[in-house]
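If you scroll down you'll find the structure; I have some questions about it.
All protein chains of the complex are present and in place, except for one that has been dropped.
When the chains are written out, they are named A, B and C in that same order, and each has its own residue count from 1.
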């Protein structure tokens, strides 16, 4: 169970009223919840800037499923990562999700876990493959959400 | 089958040599492939800035599975979106992926399709829920990848 | 003089200790100051997403001062904006700063004020000019900093 601590913050009234309006629109149940989210995002942004820190990533890619050998290479890469081969030793593929977009294109989301630096290398390798049309790497720092 | 067109581009030598070095590092098989990716990213960035344009989105969230009612609310929201209820009529949840991160936290990736404006509203609603610790909305424009 | 209001926020201990470490590293004098900055950034990000809201922008561009007519066009554009001509009626150029980078390139920072939508249009127009090599538009929402 997480141990909560209560802290006091002073803000000027106008800023607070603008913030209250925004978080009401976004649907936050309380200021505490909204500020906790800002704090976590800031910590996560900071942490994923360090190539050595641990993160979980979603690699988001749109590709043409007619592209010969792409699927094969994606699967090989995912399995080698899972098995912890030398080349990608610090990254594990946890799972992936496949969505059929239209007659040509698929969306594939690959969830990876490991060091930021290695995740970025693998991501670039995949995004540069022939047939991959659009892609992005999303990193979330590990250990920020956890309350232990 | 996509119809290809060949165009000529002039770049200064130094810029080209820097670009060649970068794309070799990233693993691109050719300059054409690398430039096509830059062009698609630019088009996608532009398109997802317009609230009315069609996009596919991955909502990426880390949440505490002990948070009462969160999962229930997430499922309800996904089903209402699928069914096309009034409130979220322009957005469909296509699929979702769930990963167990540690004893407290889960990663959930929800794939949505619809208008950028509505996707952002739903995304904010989910990210502001109590128990959702970190999250991000990733948008990719539709119709850029497709070659018809 | 700004009227301050004090609010209480609860965070779990681990998150708070990670946050304290980060803001100490960044040099913040207090948690209040760091959280106020997060709140302002969030409000500013939200506001500059709305094309109709008022903002101040810094247009940041690297250009080749040998490019014929670029400087002339930049100056004309700045003056027409200042004078409030029809085309750019909602945007004013406040000031600009010029730095000589090397024998070819200059850095120019142009500070604009007006509606987000119009600022982005002018920005795109400038960034696409022949001779402009790199550029970015930075928007900061108006009225967030002010304590009245």
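In this text, a residue touches a chain if its C-beta (ideal position, glycine included) is under 8 Å from a C-beta of that chain, and two chains touch if they have at least 3 such contacts.
The shown structure was predicted, so the numbers you read here are calculated from the model rather than taken from an experiment.
Visitor: Sort by label and list the shown chains the missing chain touches.
Guide: Counted over the whole complex, the chain not pictured touches B, C.
Visitor: Kindly state which of the options C:9, C:23, C:74 or C:119 is in contact with the chain not pictured.
Guide: Of these options, the touching residue for the absent chain is C:23.
Visitor: In the complete complex, the non-displayed chain touches which residues of chain C?
Guide: For chain C, the residues touching the absent chain are 23, 25-29, 33-34, 36-37, 40-41, 44, 56, 58, 60, 62-64, 94-97, 99, 101-105, 107, 109, 111, 124-125, 127-130, 132-134, 136, 138, 140, 142, 144-148.
Visitor: Touching the missing chain, which residues of chain B?
Guide: 2-16, 18-19, 22, 31-32, 35-36, 38-40, 42-43, 46, 144, 146-148
Basically, only the chains that are shown with their structure count from here on.
Visitor: Can you list every chain in contact with both chain A and chain B?
Guide: The common neighbours do not exist; no chain touches both.
Visitor: How many Å are there between the centre of chain A and the centre of chain B, using C-alpha atoms for each centre?
Guide: Whole-Å distance between the two chain centres: 11.
Visitor: Report the inter-centroid distance (CA atoms only) between chain B and chain C in whole Å.
Guide: 26
Visitor: Taking each chain's centre as its mean C-alpha position, how far apart are chain A and chain C in Å?
Guide: Taking the average C-alpha coordinate of chain A and of chain C, the gap between them is 27 Å.
Visitor: So which bits of chain B are touching at least two other chains?
Guide: In chain B, no residue touches at least two other chains, as defined above.
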